[in-house]
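All protein chains but one are shown in place.
We just call them A and B in the order they show up, numbering each chain from 1.
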Amino acid sequence: MWSKRALVLSALLVFALAALLPLAVMFFSTFFAADGSFSIAPYANVLASGRQWILLGHSLQVAGSATAVALLLGLPLAFLTARTDLPLRGLFSAVYAAPLFMPTYVVAICWRYFIGDVFGVHAVVEKWLGLDKALWQVHGYALCAFYLGLALFPMVTLTTRASLLAADPSLDEAAVLARGGRAAAFRVALRLATPGIVAGAAFVFLFALSEFGVPNLLMINTYAIEVYSQFKAFYDVNAATASSVPLVLLSLLPLVAMRLAERNRRFVVARSERPPHRYALRAWKWPAFAVAAFIVAIGVLVPVASLFVVAGPFENYRKAIALVGEDFLNSIEFAVAAATFATALGFALAYGAARSSGRMAPAALDALSVLPFAIPAGVLAIGFIRLWNRPGVFNLVYGTGAIVILGFVARFLPFAFRAGSAALRHVPPQYEDAARVAGVPFARRFGAVAARLSARGLVAAWIVVFVLSLGELNLTILVAPAGSQTLPLRIFNMIHFSYNNLVAALCILLVGLAILPAAVVFLAAGRKPEVR
Amino acid sequence: MASALKLADVTKAVSPRFSIRALDLDLGAAEFLVLLGPSGCGKSTLLRLVAGLDAPDAGRIEIDGRVASDPKVVVPPEARGIGMVFQSLALWPHFTAEGQLRFVLGGKVPKAEIPGRVKEALDLVGLGRRAGAYPNELSGGEAQRLAIARAIVTRPRLLLLDEPLSGADEVLRERLCGEIRALQRRLALPAIYVTHHREEALAVADRVAVMRAGRVEQIGPPRELWERPASEFVARFVGLGNVLRGRATADGRVETALGPVALESANGRLAPGASVVVALRPESIEIVSAGGVAARLDSAAYRGDRCLVRVTLGGESLALFAPSAPSGDVRVAAKGPGIVVAPENPS
Partner (left out) sequence: MQKPTSRRALLLHLLVGLAPALALQACSGGGGGNEVVVYCSLDQVYSEPLLKQFEEATGIKVRAQYDVEAQKTTGLVNRILAEKSNPQCDVYWNNELMHTLHLASVGALQPYASPSAAPIPAEFKDASGLWTGFAARARVLLVNTDKVPAGSAPKSLRDLMKPEWNGKFGIARPLFGTTMTHASALFAAWGDEDAKKFFRELKANEAVVCEGNAAVMRVVAAGDVPCGLTDTDDANVAVKEGKKVAVVYLDQEEGGLGTLVIPNSIMLLAGAPHAENGKKLIDWALSPKVEEALAAGTSVQMPLNPSVKTPEGVRSIANVKPMKVDWAAAAAKRDEVSKFLAEIFLAD
């Protein structure tokens, strides 16, 4: 029979085996030279030069500014669609996540080349700013923040909406009664959504910190590039592993921020059967609509429109599909499996952390779950190979797609863990206690109460892991069984060879895949009679 | 004397089955009005209309002589000068006790005055030493007091309380209810208190309005409801749980299944033979060893000092008190007078 202890222990075991063991293998070997003697030589060179510190600073700058842009775009959209009477909010809710389904690099390409160069927007801006060099040369950092923020802001919207929609309306009503809509919205509604907001911001920060493609595209020098160049140049896996430590430490920053933000104030609040309070925008209705429409426009419409134009005739879509064919199915299969397992594992771990009485264990778990993501994909991959590439039974994993799925789960677990934790913040333990006292066994309590009430957060987690897996490249190349290729490989190949029209067609299809089910459901739901 | 609250012709759909229709209500200057009724009768809806959290479909609401809502104008909740205690208390988890009060006072009161007002309100409810505590650190009773403090700190023109003592135990309820009433008197604040607990209602109210399916069945001082219930529903709801039908006799009594029942006070001359509905307090029926009428024993519940016994007589369920639980069927008779219930209003 399942019990909470059994669930959490087995989740921890799976986590340790899948995610931590490969890392442990890698870090362990950094302390031993080729001849087997103990040495800390690989660490001697880490941050040894001032130049590397500067690069680290750049990484921080990119991550921080991207997070700021993502918050600037994602927060208002989340609030306006989830908690106000914004016109067309249903439509916006259905489409805002589209950018997530394109790899960040592709979004950057879209803005840099399609919109920037092909449509001449860069030329216009350069003229306006009076620049004699290219925009990307002068304002590389700003553009990097802009591109990353545009590609990633739906993460913030996703998790923030989950928190906003879990609110008890009487809290808002009490605030409206006391101070009116504006104060209530900013000082109560938004503040109470802090778990979701911080989770989303943490995602963006983490991702942008280890992001390589976009900074490289804009010729911005970051620490990630340093690590990659070492890997590529030296074959010295130990050096690469050692030099990734600073990035790993920086990745713990969002954790610290989260702990600070939630000191003392529990956001656990009793839920209500009534839907969350919607704020009436009144005089602000059309300005707010303009803001939301603008965000959706630059986030979704403009990139998609430019893709449409560059994609060209319908024939290119067929060509793109023909080219991509099986790779696409492979990618979907891996992504769906990874998303499902990661969400389940992440939620089980989050549950263990949220329901534990101590404070050290949850914090430690938080930190540990981030490691497989903070480490460069190449290092993690080598760890996997060392662990799993053995004759015999291991072939069931290493020689098949299972290793890819395992890799994705290990790598993207922190997102599922964070989203699960944020969701559980809104689930008071009393609900499960009530079920327990009533005699409901743990498995059903966990599923029908804890998981069910965290549903929105879990869906957010699933979507994030799904899109991240869909776009993952570096890990896949190193561990995927030869013969099963994935989508990103194709896309990046096509980009490299300027098959722009095919890339564009493919991205339209990816975005369509994201939006279509949601749009269909939205349209179908619209016809249902209002339920009071 | 201008009424603190005036509802004229207010209409609002409550559920698919019924609505508040053309409701009139007048609240006196320092009156404590209790809205009493079963769950789902519309009393919370009415409160929300007064607070401005919902808008009526028709009608007019005036607070302290000023229009709060009418077909042309709707004043937003924050401008109505109302203090409200919610059923779930709705304490913001991210504000401390004094933080809640400070937030509520912001923009209404000069900054310099705020600390003083906050302290005053907290002291008034006995939470002076818990100013820095977060809601999740307060006990049930403290949380309830904080909610009350938050409602009164702005010196509102009207106090609304929506079943504020839901989570409290009996002892706490009684104490807090009394404290609320005392506070209200002290501040001379008109208040509407919503509950479905009749003892509470009868104990503290200046007037009680019994609501059912969106209508006010009867409104009046507790004594009036008790002595002259306007309908069977009101009678049952105020505790006159035993309702019998019978005929008036020549000697001013009513012949019922229980036998002849005397009447309390002059309820007007009843024509002999007229059909009458009589309500009896449980205290007015007793178990007799001889005489009386046979009744079937349904249940007996120990109440500490006495037993609440339920019997069935002629299809009607009656409740009475006995010193100890009887065994087997009993014989019952009317001990005290009954009260005439006004004929049922056609719904």
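Note that a contact is a pair of C-beta atoms (placed from the backbone, for glycine too) under 8 Å apart; a residue touches a chain by one contact, two chains touch by 3 or more.
What you are looking at is a predicted structure, and each value in this text was computed from that prediction instead of being measured.
Asker: Taking the complete complex into account, tell me which visible chains touch the one left out.
Answerer: A
Asker: Any idea which of A:185, A:381, A:424 or A:464 touches the chain not displayed?
Answerer: Checking the options A:185, A:381, A:424 or A:464, the one contacting the hidden chain is A:381.
Asker: In the full complex, which of A:104, A:474 or A:501 touches the chain missing from this view?
Answerer: A:474
Asker: Touching the left-out chain: which of A:219, A:256, A:434 or A:448?
Answerer: Of all options in A:219, A:256, A:434 or A:448, contact with the hidden chain holds for A:219.
Asker: Residues on chain A that touch the omitted chain in the whole complex?
Answerer: 49, 51, 54-55, 82, 90, 93-94, 105, 117, 134, 161, 165, 212-213, 216-219, 221, 225-226, 228-235, 237, 329-330, 332-333, 335-337, 340, 376-378, 381-382, 385-386, 389-391, 395, 398-401, 455-456, 459, 462, 466, 473-474, 477-485, 489-490, 492-498, 513, 517-518, 520-522, 525
Going forward, only the chains that are shown with their structure count from here on.
Asker: Let me have the rounded angstrom distance from the C-alpha centre of chain A over to the C-alpha centre of chain B, please.
Answerer: 53
Asker: Would you mind writing out the residues of chain B in touch with chain A in their complex?
Answerer: 16, 51-53, 76-79, 82, 84, 86-88, 90, 92-94, 103-104, 106-107, 134, 136, 150, 154
Asker: In the complex of these two chains, what residues of chain A are touching chain B?
Answerer: Touch list, chain A to chain B: 168, 170-171, 173-181, 183, 187-188, 191-192, 194, 264-270, 272, 532.
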